[in-house]
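Working notes, structure below.
One chain of protein is taken out of this complex; the other chains stay put.
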Amino acid sequence: MRFCVFGAGRMGAQHIANVAAHDTAVLAYVCDVDLERAKVLAERYGAKAISDPRIALDDKSVDAVIIASATNTHVDLLVESAKAGKAILCEKPIDLDLTRVDYCAELIKDCDVPIMIGFQRRFDATHMAVKQAVSDGEVGAVEVVTIISRDPSPPPASYISVSGGQFHDQMIHDFDMALWLTGATGTLELCAMGSNLVDPEIGKLGDTDTAHVMIRFESGVLCRIDCSRRAVYGYDQRVEVFGSKGMVTSANLLKTGIERFGVAGTGSRDTLLPGFMERYLPTYSTELNYFIDAVSKGLKIESDFASGRNAILLADAARKSMKDGKFVTVNLGS
Amino acid sequence: MRFCVFGAGRMGAQHIANVAAHDTAVLAYVCDVDLERAKVLAERYGAKAISDPRIALDDKSVDAVIIASATNTHVDLLVESAKAGKAILCEKPIDLDLTRVDYCAELIKDCDVPIMIGFQRRFDATHMAVKQAVSDGEVGAVEVVTIISRDPSPPPASYISVSGGQFHDQMIHDFDMALWLTGATGTLELCAMGSNLVDPEIGKLGDTDTAHVMIRFESGVLCRIDCSRRAVYGYDQRVEVFGSKGMVTSANLLKTGIERFGVAGTGSRDTLLPGFMERYLPTYSTELNYFIDAVSKGLKIESDFASGRNAILLADAARKSMKDGKFVTVNLGS
Amino acid sequence: MRFCVFGAGRMGAQHIANVAAHDTAVLAYVCDVDLERAKVLAERYGAKAISDPRIALDDKSVDAVIIASATNTHVDLLVESAKAGKAILCEKPIDLDLTRVDYCAELIKDCDVPIMIGFQRRFDATHMAVKQAVSDGEVGAVEVVTIISRDPSPPPASYISVSGGQFHDQMIHDFDMALWLTGATGTLELCAMGSNLVDPEIGKLGDTDTAHVMIRFESGVLCRIDCSRRAVYGYDQRVEVFGSKGMVTSANLLKTGIERFGVAGTGSRDTLLPGFMERYLPTYSTELNYFIDAVSKGLKIESDFASGRNAILLADAARKSMKDGKFVTVNLGS
Partner (left out) sequence: MRFCVFGAGRMGAQHIANVAAHDTAVLAYVCDVDLERAKVLAERYGAKAISDPRIALDDKSVDAVIIASATNTHVDLLVESAKAGKAILCEKPIDLDLTRVDYCAELIKDCDVPIMIGFQRRFDATHMAVKQAVSDGEVGAVEVVTIISRDPSPPPASYISVSGGQFHDQMIHDFDMALWLTGATGTLELCAMGSNLVDPEIGKLGDTDTAHVMIRFESGVLCRIDCSRRAVYGYDQRVEVFGSKGMVTSANLLKTGIERFGVAGTGSRDTLLPGFMERYLPTYSTELNYFIDAVSKGLKIESDFASGRNAILLADAARKSMKDGKFVTVNLGS
């Protein structure tokens, strides 16, 4: 399978390295508006550097694309790639604007190409073990799902201003996690609350840094999501699935296995992994393996366009609920 | 300090034993509508058994009363005891009906007697350590409080029908916990969701068995409460206080310290304490010590009438929020 | 069952309170060389205070005795009580001198009375759970037993000088634990090493404060014991049983369930229980229940005279091994 990777930034570089290291994949093109940046990575792995996506899209030998460019380019690249018949692995979010997402869906509805949205947490070994345990019935009927996502420190204000806000930028992963773990369909009710407690600059931009969402799925299953932009003890990422037969949790991962015992306390473990990248770096190659496997075998892709759209639906609903101080009803697509 | 204990049921018996075992307290009367039941306990500890509260209330040698009789007798006994000038330790709730609570407050407003409502969790060693750590500034500015309360198994339908519902019967402790830990005052917003997932009989009675509440205090601090009537792994009682400098949690207590390592997993600890009584039994004597100490020294009692009323306010608001599907604003009294 | 308790010191007081609180036991006598001390406790529980043991031993209505007096009185009281036909619960050690122990055994060999040596750790809920798991085959064939016993702080030199030394005073409990958990019989090999690292005063008295023993039982099972007179993080008491199917451990018990998360580490739990008494206080009533149950039903007592002797055998062997720098072979009695 021959790939073109769109975007040679931090995320693109990761995808590029993974494609290059894959046993059967071939990195054909690295495409970036900054051709020099593309060249650096292309040369390292023996690929062609381009700045015009059409070159790769017109190349019949290219089977698949990875869209890791700026968020506002996702929809156009998705449409063009789909029309060119390429299998697509697109970084989340599809777009920050649901109208644009639906416009995209309309344009590609007749393109029969595999599309995967990069919710990489679905490929984290611990979360996968939890999902598997739930699927295996270990917790019985699921009753409550709890997700805690706290970043070690807030992003700079410059990032906040273009991020789409805490629900769309940070909690969007948790919305996907909630939908993935519950397999929820149909209608749900949601309420959201948020505060600006961490960094006043974030508040000046009209955003929150501490936000909670409560969801009641059609099945009656309850879900709580807790996000913060700052946890001084490291990247706090926990998931708990509770049901009629017990509970499984995805516990935090630590920097090392050291434990301390002293007059101040016992069993003090190391701090958590320092951030998002340290935690989820290994997931990108697992995600790529899954994508290549699914495309080559024609399997249904779980993290699909509808999943990407649903996460945005929930982020929109959360923003509305917090703004209006009201419960919001959401109809999940499928 | 000479005591009369009203109520010789399970809870009363506990108070009676604690008074009898206390160094300076004296158990003078055991009062119960069922005189025979009162006699059994009175004789064991050398006290008088009565069925008419007036006997104790008219006895000038009685300094204090503990009200551990049926909930619907609390208000009358509170009023009569207050008018008789007795120091009062009253089991929660004051009443299930806020109108009655306010009626009670009106009647006793001129009685200058110490009144303590029995939120015994405030006297649990682990919760107290968390409260102390928060007061000591260990977590910095508090940002998020999370409380999980899951009973090992649901009560019988007969109990549910007179319990006042999940918010008033089970979650009322958590409301008090939230207010105690945050020291919140002023106005708050609250939303609640609930489901009937555990026992259909509970649903038939119009009650929930799985319920969540989300609160935003005036300070911006967020709080989440998660209650379930059934956790097969034992009495799940967790509190987490998160802030600018870190987090402290009140972790679950276990039956024993055994841990298992095998092909199925490692570090598997024992199940949690089997229930409410096993967990909170030791708190009742700590609570009594606090009461006696506060009354004899004339100290301000923290778990006071207003605390008891505030917990009911929140339970009322949660019931209304869930019923109407709306955010509810609450003005805390003090 | 009517009891006389010999010894009204700290340990005796505990036994006295437990006998008094027991449903079917009756505290008849409290006997102490210091009659005033005996009187205080006797009066509290409605018993007779005596200073002459013969009064109780000659009283046919007394069924059982608890020997909790000074160690050097144990043998005489054991012999006299056995000859008087009383059931006996004797605090460990039987004596510090094996010759005296064997002399005692010889004198009582024809007395058909139940004798139990108070190895109270066998009645600790966590250790019992471990023993049960091992008996249930959870770890398969036992291969390795590890015991760690570290006191929070060393006793004063005045105590060290009459204690019999670290093997006889501190590690004797661990020797019994090892024998109990393995059910070992026959011949074993042992080596011991020790150091004076904690308190120079202990070294001046010729004793160690840090000592290890390694045992190879006849079955090939290996055992390691690690004792220290000082662990600043609390009373460190761990047991680990490892075998062909896994491992069970008796983990430490903590003061409270608080856990801390900050820049210095995560999951930091409270310090361990502060000492021996806090950890093992609840075992004394379990031990008493077992004794009363076994005596009244005529059951075999596991923690018997031979157990008491075997623990001393191992302590003697350890002392010899360390002194001579040699492996020592021990033939266990039964």
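Here are some notes:
Order of writing sets the chain letters: A, B and C. Residues in each chain are counted from 1.
What we mean here is this: contacts are C-beta pairs under 8 Å (C-beta built on N, C-alpha and C of every residue); 3 or more make two chains touch, one makes a residue touch a chain.
The model shown is predicted, which means the values in this text are computed figures rather than measured ones.
Note on the chain not shown: across the whole complex it touches A, B, C. Contact with the undisplayed chain is limited, among A:Glu138, A:Glu201 or A:Glu278, to A:Glu138. Although one chain is not displayed, its contacts with chain B can still be listed: residues 231-234, 252, 254, 260-272.
Contact residues of chain C toward the unshown chain are 141, 143-144, 146, 150, 189, 191, 193-198, 210-212, 214-216, 220-222, 224, 226, 228, 230-233, 242, 244-247, 325-327. By the touch rule set out above, chain A reaches the unshown chain at residues 125-126, 128-130, 133, 138, 245-253, 255-263, 269-270.
Just so it is clear, only the chains that are shown with their structure count from here on.
Fitting chain B to chain C on CA positions gives a rotation angle of 180°, reported to the nearest 5. Interface residue usage between chain A and chain C, two copies of one sequence, is largely shared: over half of the residue numbers at the contact are used by both copies. Inter-chain centre distance (chain B to chain C, centres taken as mean C-alpha positions): 40 Å. Between the CA-based centres of chain A and chain C the separation comes to 58 Å, rounded to the whole angstrom.
Those residues of chain A in touch with two or more other chains are numbered 231-233.
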